[in-house]
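What follows is a single structure, and I will ask about it in a moment.
Just one protein chain is left out here, and the rest sit where they should.
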């Protein structure tokens, strides 16, 4: 009766988050963890926090290696790898939610420019970009969902009210984001070491991060024109959380109260997005381990607005948004398993 | 033979940093720690790290309460309080270096607008804004030095080459800064608590921080026009460090290499400022506990440049720059005590 | 139909944790938040993370100030204060779970020696010490539950198998514990500040912490004699988590495997306690934000055993154990709301 799900690529931090969430989802049962590790360990041997909670063994990545045939599959594989597995699952009639960038762009050219060749271009038109509050109608029934990047999620949720209402100049938007270290994944690299990250802050990939075109793409989907974004990400000494500070020019004079009203109206009834007044700045800690996005708009001198947005990069920026997307695709209460 | 110095307001975090530095300064002797604490404790009772290193007792704030008459005095008092004590020391012929904003502005109007009344306006014209690399000639022999704010120091050092060479549009500069928690001082307040700061990031005082006009003032002193800055500070979960990410428009097309050359030329021979190529981003940890400023210029699409700048807010942003200023005023090797 | 609950003392960190848990408990409805704050703010004005999730207003601490009469009440008041409110709730027929030490001791003398006078001694005999895995039968139907201290919980859960099986010498047990900073509560004090806790470790109250007699009391309840414990707590730079490292002498030679078997048997079927082999050391992060206790026994030279135990001080050490206790008292599935 429960929905059977696969997690393909089960050794990433995001898979761990996803497993924790799905274990509490009342209508889901994990039946398959696909991952390549010598000796096919149990997932709790890789993530000891799962001891006693999930002792499934890793098997292969292909659908036929699933101990039971799943109804839906989450892919936490790297870019360029997902596209080799997703088509196999789709062909078997399995609903797919992909965490990589492989199915985020309907525009093949943009994908190619930033990620390289695509070996499954045929399925791109079916893929839905998965931010439920913004694209809910397209998600209903979707067989293939491109789960958004963490930074673009924080930006698209916060800017959408202003973009839809055509309140900001899309020609020049600056996004200054800060992320916790879990965003780097769990591969041991110098830049992920405790002593390199603790008591440290630095920018990276200035104006050259692949989430910059994804942000532009996500906002373009709102149908109010394509924005031109300058994106500068930074790493901060914390496990999780993204704070985006966004600078844009207002197209008309708006008070803080008016901006708040526009945003509160836009998200009225949404359980996971909280439009805050400018006097209450979003804090990443307030959304930590949740699917929430907190954001606020502060008008400043020079006819500009500063939009600040906080999400948890591991949950709203990846795992819990994927569950929300699954719920939305199935027409379930979107809060199942994540609230 | 050694220079005798007072620290007036000896219970602030910045005083602690200053004491640590001055204890190693070969030509300085601390003779007076002025502070109001019941029972006149020793400074090492307040800062246990100083046990065995400095056991001076706190006495009153006035110059006549100094056990020995000082030659120079550092003031780590709050804004609006310094101006009550500095004139007394000046009158006694004692060289003054003030950490508050009270002597940073020669423009009384700007001070009044952001800080309130000034009860020692008469001494403002004598005050020198103390960034040695930029204003060295004025510092030589100065009797009164306004030690700069931490955020403005990180910005003025990094932007000066581009401003002096008139390479950026001063009409619209955005400064996105992140600071460690020590910047909040050592008063126990909710916002300074471990559990409120750890695993958390948030913006504050968006477009409304008093360092915004100070940044404009500091850059105006370079004589290339007055910039219009939008400043958004944030707090990050770390003890110390400021990273400023600055967005400006280039007035002419410049490659990363050309920008680096301009900056490297500007600071050639300076021991404390390191102009980095865009490929090596400044990290706050690399300048932690030092008087260094690391910065880099990265040209990006849209004819813009992103300037990133890292300092330690407690040393270059306060205590070690004050020592450098003292050295500069006395004509000593500026590195004494801080390199 | 849902159980109506009060939280009396709703402004503590533990109350915040409790509210987060109870909001997800399928059979509980919060009807009353008692707390003294000027202007009776909403709880989400105090804990902004609760915006949109819980907007109840604080009212007074007495039962008649509850907007609806509760069936059960949690008390997150300080020691010596709870005893003034608990009797009023009991008299009104409301089940009480107290987070303070006021109802943890059936031995009035011990309480008096460590905490002072007790103004509700009459109710002490009814109080049950609430560690469900150890005292489940007494909890069933209990009207008054003393919710254990965080450190004693970590120790009692880990030592109980060895104590019950009379495998260790109770005459000399050393408990070396490390706690995250949230254990200090949310009152702004010098010792709770970010810059005093970050990058710092220190012991406090050596052999003089009030959890030392509570540990002895908790283990005595197992009926195998009263242990003599030396307890040394420390503070570590993290939000949450307790790691206790316990040193005891084995009464007979036991291998690591045998010790593990005893412990695994003891907790067989328990969803919240994980007996680990000595080769897998408990990590506080693996139990963070959960009701879990992970522990392991490592026999070492000299006929001794080192028992290591990890819990989350805010959940298992306070809020989630309280919910488990409520579930146990009501005969519900103990996992409701916390798994």
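Read from first to last, the chains carry the letters A, B and C; within each, the first residue is number 1.
To be clear about the criterion, a contact is a pair of C-beta atoms (placed from the backbone, for glycine too) under 8 Å apart; a residue touches a chain by one contact, two chains touch by 3 or more.
For clarity, every value in this text was computed on a predicted model and none was experimentally measured.
Note on the undisplayed chain: of the listed residues B:60, B:78, B:207 or B:271, the one touching it is B:271.
One chain is missing from the display, and on subunit A it is touched by residues 13, 181-182, 186, 188-190, 192-199, 237-239. Where subunit B meets the chain that is not shown, the touching residues are 24, 48-49, 51-52, 199, 271, 274, 276, 280, 283, 285-287, 289, 294, 339. Contact residues of subunit C toward the unshown chain are 172, 174, 176, 178, 180, 196, 198-204, 206-207, 228, 230, 232, 234, 236-241, 243, 245, 247, 278, 281-285, 288, 298, 300-302, 304, 306, 308, 310.
Please note the rule applied: only the chains that are shown with their structure count from here on.
Note on chain placement: the centre of subunit A and the centre of subunit B lie 39 Å apart, centres being C-alpha means.
Separating the CA-averaged centres of subunit B and subunit C is a span of 46 Å.
Multi-chain contact residues of subunit C (touching two or more other chains) are listed as 199.
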